[in-house]
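Just one protein chain is left out here, and the rest sit where they should.
Chain lettering (A, B and C) follows the sequence in which the chains are written, and residue indices restart at 1 in each chain.
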Amino acid sequence: MVVVMAPEATQEDVNAIVQLVQAAGGEAFVSRGVSRTIVGLVGDVDEFGALNLRSRAGVVDVVRISVPYKLVSREHHRNRSVIRVGGVPIGPDTMTVIAGPCAVETAEQTLTAARMAKAAGASLLRGGAFKPRTSPYAYQGLGEAGLKILAEVSAETGLPVVTEVIDPASVELVASYADMLQVGTRNMQNFALLQAVGSAAKPVLLKRGMSATVEEWLMAAEYIAQRGNLDIVLCERGIRTFETGTRNTLDISAVPVAQRLSHLPVIVDPSHSGGRRDLVVPLTRAAIAVGADGVIIDIHPEPKLALCDGDQALVDSDIRELASVAAHLPPLVGRTLPPPGPAQPGAGAAPARAATAVS
Amino acid sequence: MVVVMAPEATQEDVNAIVQLVQAAGGEAFVSRGVSRTIVGLVGDVDEFGALNLRSRAGVVDVVRISVPYKLVSREHHRNRSVIRVGGVPIGPDTMTVIAGPCAVETAEQTLTAARMAKAAGASLLRGGAFKPRTSPYAYQGLGEAGLKILAEVSAETGLPVVTEVIDPASVELVASYADMLQVGTRNMQNFALLQAVGSAAKPVLLKRGMSATVEEWLMAAEYIAQRGNLDIVLCERGIRTFETGTRNTLDISAVPVAQRLSHLPVIVDPSHSGGRRDLVVPLTRAAIAVGADGVIIDIHPEPKLALCDGDQALVDSDIRELASVAAHLPPLVGRTLPPPGPAQPGAGAAPARAATAVS
Amino acid sequence: MVVVMAPEATQEDVNAIVQLVQAAGGEAFVSRGVSRTIVGLVGDVDEFGALNLRSRAGVVDVVRISVPYKLVSREHHRNRSVIRVGGVPIGPDTMTVIAGPCAVETAEQTLTAARMAKAAGASLLRGGAFKPRTSPYAYQGLGEAGLKILAEVSAETGLPVVTEVIDPASVELVASYADMLQVGTRNMQNFALLQAVGSAAKPVLLKRGMSATVEEWLMAAEYIAQRGNLDIVLCERGIRTFETGTRNTLDISAVPVAQRLSHLPVIVDPSHSGGRRDLVVPLTRAAIAVGADGVIIDIHPEPKLALCDGDQALVDSDIRELASVAAHLPPLVGRTLPPPGPAQPGAGAAPARAATAVS
Partner (left out) sequence: MVVVMAPEATQEDVNAIVQLVQAAGGEAFVSRGVSRTIVGLVGDVDEFGALNLRSRAGVVDVVRISVPYKLVSREHHRNRSVIRVGGVPIGPDTMTVIAGPCAVETAEQTLTAARMAKAAGASLLRGGAFKPRTSPYAYQGLGEAGLKILAEVSAETGLPVVTEVIDPASVELVASYADMLQVGTRNMQNFALLQAVGSAAKPVLLKRGMSATVEEWLMAAEYIAQRGNLDIVLCERGIRTFETGTRNTLDISAVPVAQRLSHLPVIVDPSHSGGRRDLVVPLTRAAIAVGADGVIIDIHPEPKLALCDGDQALVDSDIRELASVAAHLPPLVGRTLPPPGPAQPGAGAAPARAATAVS
């Protein structure tokens, strides 16, 4: 941490800072320039944070140097992590495809979408039972009935399930059906929810907030990690900018940037980034090429009838193209595609648990 | 709603749209241009939304024309609303000052801050007991103990209390102490929370999401209104932009824009917008001059010791300036400053209720 | 300047930095922490900039501390400047209104608009002869014919003229007619143009780039100042954000922020910020209240017929309201409205010069 003094700061002002820092158990190094003096602090940054140095006489700025997250930082955990979801790995050696319908509508639609997902190379099934929607008049999801459909389709296809949770109160319910809990972009700083999934015994997919910096995203992950759950996968899904040609602006650079700062896997959502079906395959290619650890894609058997985000869902004719990309591109960046669903017979664990939970 | 056809769209494509719209109970007017054809739709927009027109053959764009919120819209409710908080009005004829500490730390600090608030012209007391913080290592608030302090200080000073609620599960608890429930910027699209405060019997202060458009903000208010609670005050608190000289960018234009679209009162938070103490009074002047129905301001007896956002808190020497602004500027825009606290003797209602609730 | 070393940086890495800095004539202070070491630099920042310290072994970040502009900085020029345009002051004691048509279309339209401007309290006339337009198919201005109209209207009304210059090659021509040269938002980093107006003997109105930080804006001003012209007025005109309800987002905080960093006057353009006629008067009130040194406003006798930005032009019925605001609000913030045009008879200097120049 560095304290920048004003040009008019007095010797007393500087001394006061030094004493405060020392009283807090730190060390302070003074660099006196022609027009300004700066003070370098060494010690516990959290302690210094409580000193409100910015409000002290003669201080114009306080510049933080170390990262404000610890458990998810790569600083003390050089190797990148592998997270397993119902046995399927997400990490530095694989390129994991998660696919399925934006919203679960019927058992049939979900099963058909899951089969399309599998054909496209997916090893995990996505699908929303609880939908956070900007308008209260938009489709809000099937709730627990949707979770049951997901569990059944998972049992049928062998694909573990990723689904969103939007409320601390329903974390336990969702966790009883799902293999991975998704926290959506609008909830990235819903701290009560972060703490709740941090206490759940399931891996978490944390979408980046639509106006969150990479640092804030990692601090949101830190909230989950702090409760003891380090099975976190980060998902870049586009940020909000002035550009209106796409629904959001995919921040493709965020993938290598976050991977450098954190040991957690980072995947990309090409469907919600662009918000346009014609961009999904190109953005998937870009995501694989940049080094993402996976992608999560909207698929719908009949987008024209979709109750949610039909404009961005892939249809049958796109599946072959996606399958080809998923098969050919990952090896070029040193990655393999995980097999669809867990290999061992006992893989049905998650659906089994779900079945128990709902009986 | 208008459907824009592609240049290469066929007559059949256009007919298909017309038939879909008619089947949904609407009317479709076709305008055929040299290079493009457009179809104007008349009828129930929600019905049309479910048609996924954008995914139909030959369609390149669908442009929404009507506003997607109803209850909070000014379209069918021309007069601007007055919301009363513990008897204090917020609306078109008044300029209401809400002030207090960012976070409740001790009874003494809160009482001192409340007295400063009153001296500055405030008629409502703000103070956070539950704090949503970007970092899990930052101060998280006193919780219920903080609510008790607020209730005591309210009883002592006669100032009704505005405080934040961050979790659906604690709405009832907070509502038992507070006169107004604040939903913070990070929770503007926490739909479970919006529905919970929509069911509470207390007015709600809805801060704008830091990257929310005015339209999305009004849709968030619609979530609250839909549950039966129309006592909503909107609060502009700065949006996220590329500028780093201020903590956020105060979108001062959002005040008249939102007032034109909605009948709800709109206030401004000059403390969190700028994030700098030196900007609070200038931005308060701007807020009053632009026509805001109120301001909400951070005050702390000793910002150097503040556990939260000390850099932006006003101190004693600023209070006189704020008091002068609050006294002299509102009359120029045809407004009065409400008296500090409810006039009638029974004004202690909220603290009384709180006292009951905690016994 | 502070150099932040990586956790894995070696003693040699740190020594190398110290030696580089000393070789460049500076001093380096090393602060060694538990996880990181930082080096504080004292000396000539420009020299250090050439060292490419960020590329050195073991360096993760270089943090600049001093401001990168000098001539326009308030650091060595505490008193705020007063700039005179044809005798009319713009500075800390006045609140100067500049008004007129977005584009000069005819002599009659310009004269009528100038009279409306005067009635509204303006002491300077704005009007565009060269128009930078996003589309090549939009109206591009009258060119020199427009400058002549402006000079005639100025002679007739006594209002000095502010007009835009869009090309280094036409600076001399425009300066021969105008009293103040405007550099538009799209040209804020047109460095050839900045240097050209820096060499002209007329004051400059420098609009903020629509995505420029305050710091970049001041550096653009520094380009002008460096050529010897310190008669610069800064103009905040809205920045580009995600919000689509207004044409741009007026960054009202930029006024006090820029005034604190620079001694130059700062005015506001409420017309182009909002892009909506109904926002012009409210935003003008906000600008005066926040402490702006002036405003620049679009006026048109018949906005429906305007060839440029008719949607935001004030009309006759708005003029009384603007006049009232301009008369009553400035005194409340300790300012006066300059009289319309220079008091002395010889005020027609600029048009006179123009007449000479074009003969």
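Convention: contacts are C-beta pairs under 8 Å (C-beta built on N, C-alpha and C of every residue); 3 or more make two chains touch, one makes a residue touch a chain.
Everything numeric here is computed off the predicted structure, so don't read it as measured data.
J.: For the chain not shown, which residue from C:32, C:56, C:77 or C:115 touches it across the whole complex?
T.: Of the candidates C:32, C:56, C:77 or C:115, C:56 is in touch with the missing chain.
J.: For the chain left off this view, which of C:83, C:219 or C:254 is in contact with it?
T.: Spelled out, the listed residue whose C-beta touches the missing chain is C:219.
J.: Can you tell me which of A:239, A:295 or A:308 touches the chain that was removed from the display?
T.: Only one of A:239, A:295 or A:308 touches the chain omitted from view, namely A:239.
J.: Consider the whole complex, including the chain that is not shown, and state which of C:89, C:203 or C:303 touches that chain.
T.: The one listed residue touching the chain not shown is C:303.
J.: Determine and list the subunit C residues touching the chain excluded from the picture.
T.: 46, 49-50, 52, 54-56, 68-69, 132-138, 166-169, 186-187, 189-193, 210-211, 216, 219, 222-223, 226, 240, 277, 303-307, 310-311
J.: In the complete complex, the non-displayed chain touches which residues of subunit B?
T.: Counting only subunit B, the missing chain is touched by 2, 4, 7, 27, 29-36, 38, 40-43, 61, 63, 65-66, 75, 240-242, 244.
J.: What subunit A residues would touch the chain not displayed?
T.: So the residues of subunit A touching the missing chain come out as 211, 213-215, 239, 241-246, 249-257, 260, 273-274, 278-279, 282-283, 285-291, 328-329, 332-333.
Just so we're on the same page, only the chains that are shown with their structure count from here on.
J.: Roughly how far is subunit B from subunit C, centre to centre by C-alpha average, rounded to an integer in Å?
T.: Each chain's C-alpha centroid was found; their separation is 33 Å.
J.: Between subunit A and subunit B, what is the separation of their C-alpha centroids in Å?
T.: 28
J.: State, to the nearest whole Å, the distance from the C-alpha centre of subunit A to the C-alpha centre of subunit C.
T.: Between these chains, centre-to-centre, one finds 41 Å.
J.: Scan subunit B for residues touching two or more other chains and write them down.
T.: In subunit B, residues 211 touch at least two other chains, as defined above.
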